[in-house]
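For reference, the structure I am asking about is given below.
With one protein chain held back, the other chains of the complex are shown just where they sit.
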Amino acid sequence: MKVRFTPVGLLTGSIVLLCFSFVLAKPNHKVAASVGGQITGTVKLDRIAPKAKPIDMSKEPSCAQIHASKPATMESVVVGTRGGLANVFLYLSEGYTGNDAAPSQPATIEQRGCVYLPHVVAVNVGQKLVITNNDQTSHNIHPMPKPGGGNPEWNKSQLSGAAPIEVNYTGEEVAVPVKCNVHPWMRAFIAVVKGPHAVTDDTGAFKLDNVPPGTYTLTAWQETYGVQTSKVIVAPGKSANVDFTFKAK
Amino acid sequence: MSGKAFAVLVALITLVTAYCVIAHVWWMPVDISVHGPKIDSQLEETVFVAGTLFVAGQLVLAAFVFLYGSSRDKPKQIPGGAKPLVLFAFLLVGAEVLALSFIGSKAWGAVYFTAPDPGALPIDVQAGQFAYYFRYAGPDGKFGALHPALINEGSQNYFGLDPEHDPDSRDDIVTAELAIPVNKPILLTLHSKDVGHSFYVRELRVQQDFVPGLNLPIHFTATQTGRFEIVCTQLCGLGHYNMKAYLSVLSQADFDEWLKKQAAMQ
Amino acid sequence: MGTTPAAVHHAPPQGFLRKYVFSVDHKVIGIQYTTLSLVAAFVGMVLSWAMRVHLAWPNAKIPLLSLLSPNGAPGGLMTPEYYLSLMTMHGTIMAFFVLTAAPMAGYGNFMLPIQVGAADMAFPRLNMASFWVTLVGFVLACATFVIPDGPPLSGWTAYPPLSAVGSVAGPGQGWGQNLWGLSIAFFCVASLLGALNFIVTTLELRTKGMTLSRLPISTWAWFINAWVSLLAFAVLLPTCLLLVLDRLGGTSFFIPAGLVFNEQVQPHAGGSPLLFQHLFWFFGHPEVYIIILPAFGIVSHILPTFIRKPLVGGWKVVTFAMAAVGTLSFVVWGHHMFVSGMSPYMAMVFSVPTLFITIPSVIAVLIWVFSLYRSNLRFQTPLLFSLGFLSLFITGGIGGFFLAQPSTDSYLHATTFVVGHFHFTMGLSAIFATFAGFYYWFPKMFGRMLNERLGKLHFWLSFVGVYCVFMTMHLTGFAGAVRRYSAFVDDFMVPLIPTNRFISVAALLLGAAQFIFLFNAVWSRFKGPKADDNPWSATTLEWDTTSPPPFDNFGGRQMTVYHGPMEYDGEAGVMQTSPEASVAGT
Partner (left out) sequence: MDDSLVAATTHHDGLMEASPYGIDKKKLGMWVFIVSDACTFGAFLFAYGYMRVGAAVWGTPFGSSSIVNGVLMTAVLLSSSLTMLAAVRASQAGAKALAVKWLGVTMVLGTIFAALHLREWFKLIGEGWRLFHNPTGGPAQFGATFFSVTGLHLSHVVTGVIVLAFITRGYRRARYDASHVETAGLYWHFVDLVWMFVFPLMYLMNAH
């Protein structure tokens, strides 16, 4: 279901926005945060999950080993028991004006068992992304950003036991696909945005914290099913609820 | 002094080398193909021919240096001058060369000039940076057409098949491992998705490049069950050394079993 | 026609720049070339060191590397792509700027005009141009190390599409590959100009009495080699241009349709990788003879001096063997493509001449070896290295039997057997001949003697080292060890790791031994004992003038030649220019 737009709602929204605009203008984010609202909700798939394809890792015994008991499967569509859609990335595609400093602690991608953990990693513009290799084999990390999006394409090998690779992403982009040419099945996505964002687990639930009150477009992105958007108004300290339902093609 | 040292050193190197080759200290692995023995015997033949020349050449060199290293007698040319040498080169080497090229062409022909067995099992092999993928035609015995634009490794469409519009491709079985039934002629068609690669299985005595733009057939019959490595021997980029797959030679029964399992996983 | 005096057709230049830098004097240019090759050789050697260290100890951290390339070797740990880059540049620098340049352009420039009794090359300015163009090529090659994209990694053969599609094919395929193509193109132009100069000088500037039958065999080798270079590099040049066109001009000479990189279909269509392979190897195989023929010449030139007797069969047999090798080298290129999907019948067609080319090579070897019969060997360093050359060349040639046959090649192709083979035949054989030439001509080029002790030490260490490294590679090749791997991860490669460590250690020592040579050269250049005009009591014209020779080579003397180049009979030896009676009992 969708959020209802009432004139009242809009009015309050705009007033609230007015009131806090100067606060927001200040670099002091504590203030903005303290009075920020939040957006919660769940993302579901309109039907039971399609059969997940198991991955044949026979070319890389050291990894096949790790998944011996239960073969790894492709993560292009992961649906939880209660129909929650996982690996959906949610962010404020419009209306967010804040320019908070990127979090100091880095986002991470770990390569273990020839799989990227996590499958979808969220990165703030300017936030450091650290990529580690915990496999017995060497990987090459090859993010493929849209040309001209401000994010350079690169392709580096990372030997087993090599130092982590650290990168900075400067251009907003949802989402940069990452692949490993040595293990073609490996696939991750780097979502680079400004402001609050969230990635669903297989319950489909998500929560965006510290959203400055205001009117936004909330976008839900899923690698297979594309994007859905919805307008949302956040009142100070309040929590707005938004649910998405993706239709399986 | 230097002369004797040089002679001894050369002789020593020659003998050690000869030993290593004759004793097979480092040698080819067991051969599991029908055509392999021809290649092996050709290699042995060459070892004999070339080895003789090697030992002879080095030892004669060593001997002369040893003998005349400190000689100050009036120099003399060998009796007969250059003629016997040239003659020797032409006759002996020429003969060996001819022998090698003819016997060699037999071995080569046995591998490459023979048509594949009509009943051979066709398998489509695709090489890409840096992995091999294999495709079996499935029940309908037909390979679906390839659409490069549809290649998407994220959704495991490695070959670029179009099941929605192309019935032939629906039952194609794509695997990351090459399994073949033992003692059954196999016909591989090699094509590359991006750059040059190569298909090298030492135990099969098969090495064939993937040349982008070409579909290159090779056929062979494996005579032993087991698991062997397929490696890339054509420089293809940063993952070259790590580009490999496994060849499983299975009994017919096991093979059918395996193929069923793969089909189920598509 | 052609009877104008060779004497000073350009006045001795004044000023440092004209004298030593932008000099048109073939002697200065020869030294410039030799120095360039020396620098290039040590660069190439250090690259191979880094590779060997990484192969033996894959997790070894090489701090200096991280300085050279933070990307290629983060924290000093070499990445596979950087390993391939080093390999590519090692091959390129060694094959072109060392092996092709030193024995031909280096010694040839210095010695050929003197050996034929000329005052300079036929076209001195052209000569200067060819050196500076070579230098530009070398600088471009080295520049690939400092540009962000890093050096190319597609091997010295630069097979497309890998080398042609650009960075989509991975790191090292950006501007590094462009610079590589341009660098080689420059080198081609330089080689063509050089070859032209050599040919004309040999035919047109011979002094009185220096008939073709009296030319030193080294001159013959340079002359024949010039012809081979002239045809081969004339084909490599357009090949490089077409490759660069594919990369920068959007053409598709070498790129077929429907290639997919990173799930993107490439815009190219209609090209053929095999076209490149044909063009490249049409150059590439003669190239290995371009590298080895001068070595033939140098050794044939040095041997008689140090065994004190002429070669069996005089100048003719060896010279004709060289000519035959040079000619045949143009019809065998296909043997590099046995597994490239070329028609198997073509493979047979190429296999036969490839095997037959061994005949002239064997003739040459037999001539050298049997010339030692009842000779008086003089064990000075040049002879040691010449003998070393013989041993290495025999060994290398033997490997050819295995690779010339499609059937055996289909197993050994792209194994370390190949690496061992070409390092013996063209790599180290040529290097040993080059060393022989260096120890032999150094006194003439710089007027000082090299230290014999160090020279001998250098020889023994190098000789043993070469066999430890490259003979072992032959053997691991039989076991199927694949070349161009930056790490041994395959089940069948892992057992070879200890052997591989042995190779690496030997290679490091072999490399270390070269510093003895470097020290010897530099030290003797300034502190070595003064050299006589003819320290080896040799008979050719370069020993008939001062050490080093004056600007016009003979101080205005009119040289008249009465004898062939190999007038030796034990102690006795007759200068080509002396009117005395011949002593050689050919």
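We call the chains A, B and C, going by the order they appear; numbering starts again at 1 in every chain.
Keep in mind that, in the parts below, a residue touches a chain if its C-beta (ideal position, glycine included) is under 8 Å from a C-beta of that chain, and two chains touch if they have at least 3 such contacts.
Bear in mind the structure is a predicted one, so any value in this text is a computation, not a measurement.
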| Contact set of the excluded chain (shown chains only) | C
| task | Have a look at C:23, C:48, C:163 or C:239 and name the one touching the chain we're not showing. | result | C:239
| field | Residue among C:27, C:52, C:90 or C:206 that touches the chain left out of view | value | C:206
| remark: Missing-chain contact among C:30, C:74 or C:271 belongs to C:271
| Considering the whole complex, which of C:192, C:339, C:414 or C:513 touches the chain not shown? | C:192
| When the complex is taken as a whole, what residues of chain C touch the one chain not shown? | 1-7, 122-123, 192, 195-196, 199-200, 203-213, 230-231, 233-235, 237-239, 241-242, 245, 249-253, 267, 269-272, 275, 278-279, 282, 316, 558
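As a convention for this text, only the chains that are shown with their structure count from here on.
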| request: Looking across all chain pairs, point out the one with the most C-beta pairs in contact. | output: B-C
| remark: The distance between the C-alpha centres of chain A and chain B, rounded to whole Å, is 48
| Geometric centre distance via CA averages, chain C-chain B, whole Å | 29
| request: With chain centres taken as the means of their Cα atoms, state the distance from chain A to chain C in Å. | output: 57
| task | For chain A, jot down the residues that touch at least 2 other chains. | result | 137-138, 155, 157, 179, 181
| query | Residue numbers in chain C touching 2 or more other chains? | reply | 79-81, 170-171, 487, 489
| task | Flag every residue of chain A that touches chain C in the complex, lowest number first. | result | 137-138, 142, 144, 153-159, 161-163, 165, 179, 181
| task | Provide the residue numbers of chain A that touch chain B in the complex, in ascending order. | result | 53-59, 74, 76, 137-138, 140, 155, 157, 177, 179, 181-185, 187, 223-224
| task | Quick one: which bits of chain C touch chain A in the complex? Just the residue numbers, please. | result | 58-59, 71, 74-75, 77, 79-81, 167, 170-171, 262, 487, 489
